[in-house]
Every structure is written in C-alpha cells, then in structure tokens.
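One protein chain is absent from this view; the other protein chains keep their places.
Chain IDs A, B and C follow the sequence of writing; residue 1 opens each chain.
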Amino acid sequence: MAKPENEITWKDLNVGFVVDEPGNASVYRTGDWRSQRPLYNRERCIRCGTCYIYCPDMAIKILEDGYIEHDLYYCKGCGICVQECPTGAITMVEEEEKDGD
Amino acid sequence: MDKYLDRLGIYAARLVSQKEYFVPGHRACQGCAEALAVRLMSKASRTNTVIACATGCIEIFSSPFPLTSWMVPGIHVAFENTAAVASGIESGLKAIMRKGRIPLKKINVVGIAGDGGTSDIGLQALSGALERGHNMVYVCFDNEAYMNTGIQRSSSTPFGASTTTSPAGKVVPGQTTWKKNMPEIAAAHDIPYVATACPSYPFDLMEKVRKAAEIEGPAYIHILSVCPTGWRLPPELSIHAGRLAVETGVFPLYEVERGRYKLSIDLPELRPVQEYFRIQGRFRHLTEEMVNKIQRRVREEYEKLKKKVMMTREG
Amino acid sequence: MMADKEVVRFKINDTEVEAEKGMMLLPVALEYGFEIPHLCYHEALSPGGMCGLCVVEVTKEGRTRVAMSCKYPVEEGIKVATDTEKIRQVRKRAWEVLLARASRSEVIRSMAQAAGVKETTLEKRDDDCILCGLCERVCREIVGANALTITRKGDRREVVPNPEACIACGACVYICPTDCIKMEEKGDERTIVRWNRTLKMQKCKSCGRPFAPIFQLNWIIDKANLSKDFYELCPICRKSS
Partner (left out) sequence: MATRVGMEVSIAAAEAVKQANADVIAAYPITPQTHIVEHLSELVNNGELDAEFVPVESEHSAMSVCVGSSAAGARAFTCTSSQGLALMSEIVYAAASLRLPILMILANRSLNSPLSIWNDHSDVMSIRDCGWIQVFAENGQEVYDHVFIGFRVAEDRNVLNPFMINIDGFILTHVIEPVELLEQEVVDRYLPPYQPLYRLHPDSPVSIGCFGPPVLFTEAKKAQNEAFCKTMPYIIKAWQEFGDLTGRYYHPIETYRTEEAQTILITQGSLGETASIAIDMMREKGEPVGLVKIRLWRPFPFEEFRKAVRGAELVVVMDRAVSYGGPGGPLAGEIRSALYPQEDHPRVVNFIIGLGGRDVSPEDFVQMAQRAKATPGQWYEIYGVRE
C-alpha cells in the first residue's frame, strides 16, 4: 500500500483485510528507536558472521568480501552484535542528534 | 557432540542463507530474542511454508496492517486456536492437492504461538492437533509470561519469577509454581519429533526446524525466547541469557525423536543457576534459600532427562 | 526491487521465473521452491560441480542439453526442466558414482536409495567422503585458514589436510554433507578426527572450562590484532563479568 495509513479508505482495503504484498514491512524504519549506534571496526573483524546471525532485526548485511555493514534504517541499537562479536570489533556510541532523514 | 552447536563452528554463520523470509521493519522490542527465533525458524523452513500465527507479540510486531514482515503466506485468527488453524490448513491443502485442484507440492504448515497460547489457552487445540497426527510443525516461542499484555504470569513462568500478576510481594515472592513442562506434554502424545531450542544456539535451532519440517507427522519445537523487557535485563544480553539458561541446565536442549531422547548439548558440569538469575531483574528478589531450592530442582530435572536419554538409547 | 541489476526471465518446468543476470540456475530454482538434489553446492561458496546431481535439461534456441545447474548462469528465454526421464537417468548415474566414492557412508546410501539407486557397478572406494570439496572451499573461501587442498592423481582426487594450518574451527564439520568430518572434545583437547588435528583448548580463567583451541585463538588474535590476553575468559564469563 503506497498510501500512508491515515489516508487509506475502506474502499482501498482488500477483501478480508488481506495484505498481499509480502514483506512490505521493510518500508518501516525502526532505526529511529536507537539511542546508541553501533560502530564497526573493520580492522578487528575476522569475517565470521556471528553478528549477522544474532541480529534480531536483520540489520546486519554481510558484504561480498565477508565484512559486514550495519543497516541503520532498521538497527534498533540493541547492542547484541557488540556483545556477541568474538573480537570486539563493534562498539556502541551515543547516537548524535538526529537530522532530517 | 552435536555439530550444530555454535561454539563448534565460529564460521558457520557465514554458511547460513542470507535470504530472509521474515524481513526487517518488524516492531519487536530492542534485543527481542523471540524476533530472532522467528527469523531463524523462517530461514530454516524457507519458502514453501504457510504460517498460522497466534495472537501475541509475534502477531503484533510482525503484521500491523497494512504491513507484514512475512515473505511466506500466513494467517492469524485468534489466541488459542493456532494448532487447529494449522491443522485446517494442512487438511485443506492435502484435500485439494489430492483432488488435483492445485499441483502436488511439499508445503510446510507451521503453527506458531507464545507460551500462553501454547501451554495455557491453546493447550487443548494443540493436544487435539498432535493427537490427530497432522503433518505440521508447531513452534512455541516461550518468553515465560504474557509479554504482549504486559508481563503477566503464565503456566510457563518459572518458579520465583516476578511478573505483574505474580509480583515479588512481601508475603509471596513471585511465581509460586514450577514451569509447566510443555515439551514433555507434547512428547506424551507420542508424536515423531519433539525438540527444545534457543536462538542463542542458532544452528541447532535451524537444524531442528528443518528436521521437524521434513518429518512426516506432527512435530513440536519449544524455543526459549529471551524477553529483555519482561525479564528485566539489558537488551544486549538476551543471547547471553539464553546461553546461560542452557548451560545452567535451566533449559536443556534436547530432542525426542520417535521416543528416543537425545541431549543436543551434554554438559559435563552445569553452571550455577545464580549466574543465570543474576542478570535478570525478575529474579532480583530471590533469597539464597529459594535459589538453592531451584538449584536442587534443576539438577534433579537434568538428571531425570539424562536418565530418559539412557533408557531410550538405541540398541 | 532489482532496479539496478539486469533481470533475466525464463522458465522452469513451465513456471515463469526471473533472476538477476549472473546468477546460477540452481539457487534460482531452489528459491522458487523447485526440488533439485545437490550435495556439493552451497550458496555461500563458489560452485563446485563435483557431485553431478543438480543436472537439469536446458533448452535454448530449440536445442536441449543436460547441464549442471550449479554452474549454469541464467539466460533470457531458456526453458529448464528439472525432472525429465533423461535427467532421472543422469542423476542415477551420478548416485552410482557417489555410492562408489563413499561406499561406507550411511547418509549417502540412504539418500541414493530414496532416489531409487541401491547399488553401484563402479569400483568402490573405502571411504565415506564423496569428494564434494565443500570442506576445502569453506576453509579457503570463508575461514581463510587454507588448511585443505584437493590433490589429483590421475583420475583420483583426495582432500589433503595441512595439519599446521587447521584452526579446528569446525566449519568443515558443519558443512560436510555426509558427516564424515567429526569433531571430538575430550578434556582440554579438541580433535578434528578426519584431519588428525588435535589442539589444546584454552581454559577460562574464571570458570575453568575449556572453550576454544589456543591455536585458533592465537590465529584470531593475530588476524584481528588483539591483545595477547584477549581470550583469558570464555565468552560466557566475559559477558557476565
């Protein structure tokens, strides 16, 4: 659904309130919830993927070369990756003042 | 020793499919291990899957209209009837495939619910579905209380835990009953596969889901899903807490495959339960006496489980 | 959703599918829920083309041929058949080869049986390894320990370990489709049985439990440039402290 939810009319709804766009929740930004942000030190990363497998928010991507990248659009700042990284390659830092985007 | 336990393969995470069937944008709390467990389950059950989901945290955080985190089809109907809905899906698909109305295809029907939806209000429907022998998987995501409604106690809340309806009071110190042993209840239905799992052991969890989906007939998986909000622990420690639950013997990982018990991780020495309790606010009020009482019980239960393994060993 | 990548459209068993250009057939077919047997393919690794099970029939410009789907890049307009009589025959032969290579493997025998192949007429090798090469690829491509090599003597291949390089991480144990690589832990020693590699484990300074091979930890310390005492505590005690 392209419309914001407060503009959806009853006529826009599918029969039975069915949602027929699988995975469309990915438009929803959960990154706003963060008060702290993960900081990744590539030098310390052994490319084991541990952070990736434990992320409850699918906010860690494994890049083609095996290193990782946080997806701050989704990262809620829980800090699990920091705890689980075997080499201490990720730390949490205070989220700076949020700007417009 | 089981090859799917995480410490035996630090690089195993790289070998897991990067395809997600449960996508980000879901609204679970920070550090929610239940969301992680759902993610891992979905990775294991993959694309040919239909989900029946109970009312509860998962339903609320995964599919607030008009959005859904699910890439696979799913239905939510009510709180207590997930197993029945799943058995209906299974029966429906079976009938229309047999009658040639849709092509024959292996589709995993997976019912998912929380501990309340499983061991309390949904127990009857689950028992019925397991007894009828539908070819389906039922996964209980156990966060040990009614978290979605605000941390009320369930029959799955452990002894001593403080919840909003079993508060640690001046006279009654939290939950006064022992956690209902749901996996054993499932196993008593003599179904082909029962397992316990925890997302702190992701490869083990995924392997168990895969196995459950493959096995013909009903399968039950009980997943301890750490809830930082309800357990009052820092969100970054939810994986750690799950590991401690296992290593203290509070939540042993095991399988019951066609009646045979098998420990997924056989611990030569259990860590003291206090290590597990210390990091959680819900146990903060426990006296030494209560901890000792729990410790004794955990050891006894673990020994009982080990005996079952011995007794049902092949040959 | 694939805006910046070129998309190729084709058919698998009469179903219209699409995929990014450059992808191989097998992962696309699996993603669409088609069942194609495979033992040496892993999506995180380069294609192996070693087991021969993932064969399909590909029809392109009127000409049909049998191809290994793990190594066949998707092409616009091709027609792929995953389960024809021809394919079943080729797969049967592949199972015979695998049965011969790993005559000891219970896993392979039951898989072959499920595919309708009970015995092999080929000369049997007394092993339970099918030479799929996944262990070698994971060790090289993912772990980076390069502890395994595949050697070729005539038409005989072998996986040969380099005992000095193995960090006993268990990635090969995890990936092996026939479970022929076993890991054992006894006391404070970990052994990768097949590679004959035994390493002493680091004991946690706090709880005393052995938790990882010292050699592996040093390898990590070296790689990540960590302090020498970084792994004094086991992961659990480290978090609890």
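The rule is simple: a contact is a pair of C-beta atoms (placed from the backbone, for glycine too) under 8 Å apart; a residue touches a chain by one contact, two chains touch by 3 or more.
Values in this document were obtained by computation on a predicted structure and should not be read as measured data.
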Contacts of the hidden chain among displayed chains: A, B
Residue of B:81, B:119, B:157 or B:248 touching the missing chain in the full complex: B:81
Residues of chain B (touch criterion as defined above) contacting the omitted chain: 47-50, 52, 59-60, 63-66, 68, 70-78, 80-81, 84-96, 98-99, 101-102, 105, 107, 124-125, 127-129, 131-132
Touching residues on chain A - with respect to the absent chain: 5-6, 8-20, 22
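Everything below uses one rule, namely that only the chains that are shown with their structure count from here on.
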Chain-level touch network, classified as line, ring, star, complete or other: complete
Chains most often in contact, by C-beta pairs: A-B
Chain located farthest away, centre of chain B as origin (C-alpha): C
Centre-of-Cα separation between chain B and chain A, whole angstrom: 24
Residues of chain A touching at least two other chains: 47, 66, 83, 86
Residues of chain B engaged with two or more neighbouring chains: 10-12, 14, 16, 18, 237, 240
Chain A partner contacts - residues on chain B that touch it in the complex: 10-14, 16, 18, 20, 22-28, 30-33, 35-36, 39-40, 62-63, 65-73, 199, 202, 228, 234-240
Touch list for chain C against partner chain B, complex: 31-33, 35, 42-44, 138, 142-143, 169-171, 173-175, 179, 183-185, 207, 209, 211-212, 216, 235-236, 239-240
Chain B residues within the chain C interface of the complex: 1, 3-4, 7-12, 14-19, 47-48, 105-106, 203, 237, 240, 243-244, 247, 269, 271, 275, 278-279
